[in-house]
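Below is one structure, written out as C-alpha cells, with a few remarks after it.
Of the protein chains in this complex, all but one are displayed in their positions.
Now for chain A:
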Amino acid sequence: MAAIELNGVTKRFEDDEGLFDSLLPSSEPDTVTAVDDLSFSVAEGEVFGFLGPNGAGKSTTINMLLDFVRPTGGSVRVLGHDAQAESVAVRRRTGVLPEGYEVYDRLTGREHVEFAIESKEADDDPDELLSRVGLAPDEADRRAGGYSKGMSQRLALAMALAGSPDLLVLDEPSSGLDPAGAREMRDIVRAEADRGATVFFSSHVLAQVEAVCDRVGIMRDGRLIAEDTIEGLRDRVDAEATLRIDVDGDADLDAVRALDGVSSVETDGDRLVVGCTDDAKTRVIEAVEVGGATVADFETDSASLEDIFLAYTEGDDPADESEVAA
C-alpha cells in the first residue's frame, strides 16, 4: 500500500475574504491554480524529497495531505485513509512539521510536547523527545514565546516525533536551523526511516534531499515535472560534467571540440577545461592522447543535484551553470 497517493489533484484558490466580503456583490473572482492535476505516490518506508522553487505548490500539496486545505478536484489518500474525510485518522499516525506555524507563546517547550503526546494518546517521555531534537532541559522549561526560529523548529519536530508516527511530513524542516542543526535534522530523518517510517519532506536545501532521500519529485507551477531517484534524475538531465585535464604538449583542441557530447573547451595554461556529458569523458581523454599530447592528470566534477534542480526549475542550460561553477 502506498503511504501517500495523489490522483489528479487540483487546487484553485479563490480570493475569498470571508463572511463580510461574501455579503458584498462580488466582482470577478480572482482564481489562482496552485496545484494542477497532480498525481504521484510515495511507497511505505520511502524517504521522498519534494523539491521546487517558492510558489511551485509544495506547501499547498502538503496542506492537502493534512486537510488544512481542500482540493478542488481529485483524490488524496494518506496511509490508506481519505485525507479529507478521515483526516484525524491520518494525523493520528502522522508526525507533522508544518510550514508557517507559530508556537504558543505562553506554553513551555515541555508543555508543547506533552500536549502532542496527549493528543496522540501516546506514552512517550517528553524529556526523551526534547533531548532527541537537542533542546536542553532548561530551554524546555522556558516559555516558547522566547524561542529563536531554530529552537521553535526543534520543538515542532519533537512534537512531530511524538507517538512514533508511521509517516513524517516535514515542510521545509531545515529552515531556521544552523548547519549543525540541519545535520541533526538529517540524522533524525534517517533514524526515523530506519525505524520503518515513511518520510515526506519538502525542501529547497538540496544537499538535505540528496543526502537522505530515496526518491525526489520536483514541482514547478503546480505540476510535478520530474519524479525519480537522484541517480535517475542525473541520467535524465544528461547533466554536464566538467573535466579538467593537465596536459603535457599541445592538445588538438579542434578534435576535442568535434567530439559528440562536448559543449565547451577552454585552456587555462597547461590545463584544459572541457564541458561534456558524463559518457563523453573517456572519449575526450582518448582524443587528447591521440592528438599527440600526454595526459598528466585529470579530475572531473559531475553535476550536483543543485545543477539538475536549477535545470528543471528555471529551464536553464545546465552547461551555463557548470561553467559558472567551474
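What we mean here is this: a residue touches a chain if its C-beta (ideal position, glycine included) is under 8 Å from a C-beta of that chain, and two chains touch if they have at least 3 such contacts; residues count from 1.
Criterion: contacts and distances are computed from a predicted model.
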Protein that the absent chain corresponds to, by UniProt name, given "Signal recognition particle 54 kDa protein", "ABC transporter permease", "N-methylhydantoinase B 2" or "Exosome complex component Rrp42": "ABC transporter permease"
Contact with the hidden chain, among A:Thr61, A:Ser87 or A:Ser203, goes to A:Ser87
From A:Val35, A:Val69 or A:Ala197, the answer for touching the chain not displayed is A:Val69
Those residues of chain A that touch the unshown chain are 13, 16-21, 63, 66-70, 87-89, 91-92, 96-104, 106-107, 111-112, 115-116, 118-121, 143, 156, 159-160
